[in-house]
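The full complex has more chains than appear here; those shown keep their coordinates.
Letters are used for the chains, namely A, B and C, taken in the order the chains are written, and counting of residues starts over at 1 for each.
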Amino acid sequence: MESSAAQQVVGTMWEGDFYSQWMGLVIDEIREGYCRLHFVIRQDMLNGFGIVHGGVLFSAADSAFAFAGNSHGKLSMALDMSVSFIASAREGEIISMEAKEIHLGNRIGFYEITGTNTLGKVVATFKGTAYRTDKDIL
Amino acid sequence: MESSAAQQVVGTMWEGDFYSQWMGLVIDEIREGYCRLHFVIRQDMLNGFGIVHGGVLFSAADSAFAFAGNSHGKLSMALDMSVSFIASAREGEIISMEAKEIHLGNRIGFYEITGTNTLGKVVATFKGTAYRTDKDIL
Amino acid sequence: MESSAAQQVVGTMWEGDFYSQWMGLVIDEIREGYCRLHFVIRQDMLNGFGIVHGGVLFSAADSAFAFAGNSHGKLSMALDMSVSFIASAREGEIISMEAKEIHLGNRIGFYEITGTNTLGKVVATFKGTAYRTDKDIL
């Protein structure tokens, strides 16, 4: 099966994305304006209270946002993100992040990202805004 | 020199904070309602465009926020954070995060966190809101 | 038909909510954890560029959020909100705001609010976090 343009773009990004690799992110679905991925919470992702560090949840959401935002092939950069931390999560839990494009203009794209655990419970919600340049990624 | 109560609290948090340890955070100053720390951007913190992953900047800010918010000794949890990504940063750069308490009520604390590079240029700004429980950390 | 507890609560709030009255908000649906309302953009809601002032869009969303958050009968207060302004809107347009509860804990509730125009196009998206007290509204 041939890979789509969106898949090729994210494949190129992935090669140098050492931090997403460190998180062990697994991309489940990628298409223009959309990305769904998951990862497993490891011990080295915990904070001082024995639960997942909020920065790790945010990082996985940021990667999903970046993959969705760049999927159209033009280099895009995050401007703003906001996060609400709704529930905690523990070592061994599988967290899914789903990034959806709400609107894409000429220069600016708006995204919503939702993090859920294995039971489908929402652990965190995010909004993200990206600036799209003219530069081709491939 | 004896350590302050705030230092003892953050020392206790630090022991189990495997993710802050992974980031190589160095705490420069901690007192009630305040934390300043720094870290060096490593290759495994980069995204697919060869600059620091936004999630790493957020994570360091989140740790500074958590240390400042818990410094009073009561277990506190982040509710909301927002971030503006202002400038990119590269491998080898030293990033400082300074978290300041804007207001602390009975249950809710508000914080501003600013990330700067070695030249003092702002790379990202953050707001954070925390919920404070009755539970003693020590 | 008898009014529900949620309707009674919002009815009580409405009586003194002179600003929501000024906006001409019309509540279309109210139940526990949910509110949908609409209003018409008037000339005195415009900014200096002849489009609706962002503050008016936010205000209508904030009212929908407040009605949804207080619908359970306990006095609640907004802590944080974030907004993305996606599309502009003009005098005479009808804007709907729909507030949904994402999660309600003992003290903290999380909400998403979406603003759409008559054509169903999203004009702005919001997240809101509220603190719930023990105080009964009725």
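In this section, a contact is a pair of C-beta atoms (placed from the backbone, for glycine too) under 8 Å apart; a residue touches a chain by one contact, two chains touch by 3 or more.
All values derive from a computational prediction rather than experimental measurement.
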Overall copies of the shared sequence [whole complex; 3 in view]:
4
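Convention: only the chains that are shown with their structure count from here on.
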Name the shape of the chain contact graph, picking from line, ring, star, complete and other.
complete
Chain C against chain A, contact positions shared by both copies (same if over half, else different):
same
Centroid distance [mean C-alpha coordinates] between chain B and chain A, Å
21
Whole-Å gap between the CA centroids of chain B and chain C
33
Multi-chain contact residues (two or more partners), chain C:
82, 127, 129
Which part of chain C faces chain A closely enough to touch in the complex?
82, 84, 86-87, 102-103, 110, 112, 122, 125, 127, 129
For the complex, which residues does chain A have touching chain B?
12-22, 43-50, 53-56, 58-63, 66, 75, 77-85, 88
In the complex, chain C touches chain B at residues 79-80, 82, 107-108, 127, 129, 131
